[in-house]
Structures are given as C-alpha cells and as structure tokens.
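First the structure, then my questions, so here it is.
Left out: one protein chain. Kept in place: all the others.
This part shows subunit A:
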C-alpha cells in the first residue's frame, strides 16, 4: 500500500536510469543513511560500534569487492583475504616510509597495490574458468601470506610479521574514538558502494555481466575479454585492498599475515553467496548475516539457555544452528537474501490487493 510506484511517470531517460527509480526507495535510502550517520553513533554503545558495526562495514566492503569479481564478472576467487592483506600491508608501508602521507591516500595506495597484485593473479582467468580458476586463485592466497611472513621488509622486520597500524589523522583530526572510526569507515564504504553501483549499471558493468553469462557472444559483440576480466580483477582487488587497510587501521589495530587466512576468504565468499551473487545490496546483507547472526545467537544462548546447558554444549549448539540457518536460507532462496528482499518488494507493490 505504501510501496507503490503508481503515479510516478518517467518522462526522460535520465529519470528512468537513476539508481533508485522508485521514490520510496530513494526516501528509504536517505533515511537509512541519516540513521547510520547521525543516530547510530549517538545512540549505540562503544561495544556495538567497535565490535559489531565497524567489522560489519569492513566485511561488507570486502564482500562487495568479491561480488564484483564473482557475482558480476563470473570469475570465482578464493583469494579475497590475500588481497585484503596486500591492502593492509601496503597502506602500513606507505604510512611508515613516506613522511606526512595522508591516511586516505595510503588507503587508496593500498587498494591500488592490491589491484596490481589482483591483475597478476587474474591472468590465469584468461585460460581457465570456474572451479579451476578458484584453485588457481588459491595460489594467491597461500603465496601472499607466505611472502608477507617471510620477507621482513613488509612488516618493518617485526617478529612473525605483525604490524601495528599507525594512527589515522585527517587534516589534524585524529580518529581515535570508536564514533570517529565508525564514521570514517562508514563514509568510505558509502562512497565506494556508490561508485560500484555506478559501475555495474554502466557499460563496464554490462561488459562484466556479458562475460559472465556468455563469453563467446560477448566477444562477438565487441567486448575485449582480456581487458574486461582483468579490469574486474583490478576493481575487485582494489575494494578488497581498501577493506584490508580498514581492517588493520580502523578495526584491529594490530594484524599479522596469518590473520588473512583462507578462512577469511571463505567467510567473504559465504557472504557473497548468502547475500546474493551479483547484487550490491547483497554484499551488505550477506555481511550482516555472517557478522551479526553469530552474535545474535550468542546473546540468545547466553540469556535463555545458559542455565539449561553445559557451556561446551551451548557453544557447539551455536555453530550447529548457524550452519543450519545457512543451509535453510540457501534452500529457500539460492539467489540469496538480496533476491528475497527483491521478491518482498515486488509483493509489496501489489499488497494488499494482488490484482
């Protein structure tokens, strides 16, 4: 009843091609941003910002990066965590070795470094596809973590490659409090998400999807396959690299190469699959699912079941329920939460009179 597009006529192609063609979507998004920017930091506790929302945003960014590569361009990758590591260590080294390096520029530098590494490891995609490519990207995962551990220069010769991120400072303001860090991360994620949305609704995004859906036809239409695939690897790795830099600078503060293990790559891949392959919103939904659900389960188990079950049982119970829910959601909607959301909206357009 409230989600209707009746009466909203488009008279120009510009109006029809905006990001949110339906007015309610535009208002909803503005409201969401207003809440995220103004109410959340004022109302929520330090624990919420530091331990839940900041990692949620960072993982969303990484999932967004992987979704560009896997969801839009159709190239399966298991190296996302490694590209995050490149971003984190490159940003650290930019800050360390260049005097007066602005932090934002260091983040961008970290992203660009990750993009270059991504291109290098994307080269096999020109010859192999699907699961075989996923195995090839495993090489990136293991090689990069090994390299960052072995070569002391990357971590300024600290023991076992641990780095401690420098303070973040922009124009004299130091981002120390959780609120400030949260707002910085949120701003970066919002800007990058907007850029990603613009890319996927323009010709570069269409080229990615064309390569994903039917590469022979894409080539015949005039798409340069090599260029398109490598661009997808570069952009995707850039996003993962920036996410990695934020992971080190705004979330953990201290990271080691082993922290960017295959586990993390899988976690990001699950976010993409559960959230929705080939959807920007899906990256956020998937990250929310993977980051928030264990915490929610934890609260439920602690609050209601702590007296009934032994601690060892309850902690395993969480894992069982978590795994069960993943399977449940994939059976209900293999295209992910984003598709569920879309179906919900389509239903809502007709509700309460479905004729």
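Basically, a residue touches a chain if its C-beta (ideal position, glycine included) is under 8 Å from a C-beta of that chain, and two chains touch if they have at least 3 such contacts; residues count from 1.
Note that contacts and distances are computed from a predicted model.
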UniProt protein name of the chain not shown, from "ATP-binding cassette domain-containing protein", "succinate dehydrogenase", "ATP synthase subunit b" or "Helix-turn-helix domain-containing protein": "ATP-binding cassette domain-containing protein"
Among A:5, A:213, A:258 or A:346, the residue in touch with the chain that has been omitted: A:213
Full-complex contact with the absent chain, from A:150, A:224 or A:345: A:224
Hidden-chain contact residue, picked from the options A:52, A:96, A:134 or A:204: A:204
Where the unshown chain meets subunit A, residue by residue: 13-14, 17, 195-196, 198-199, 202-207, 209-210, 212-214, 216-225, 231, 235, 278
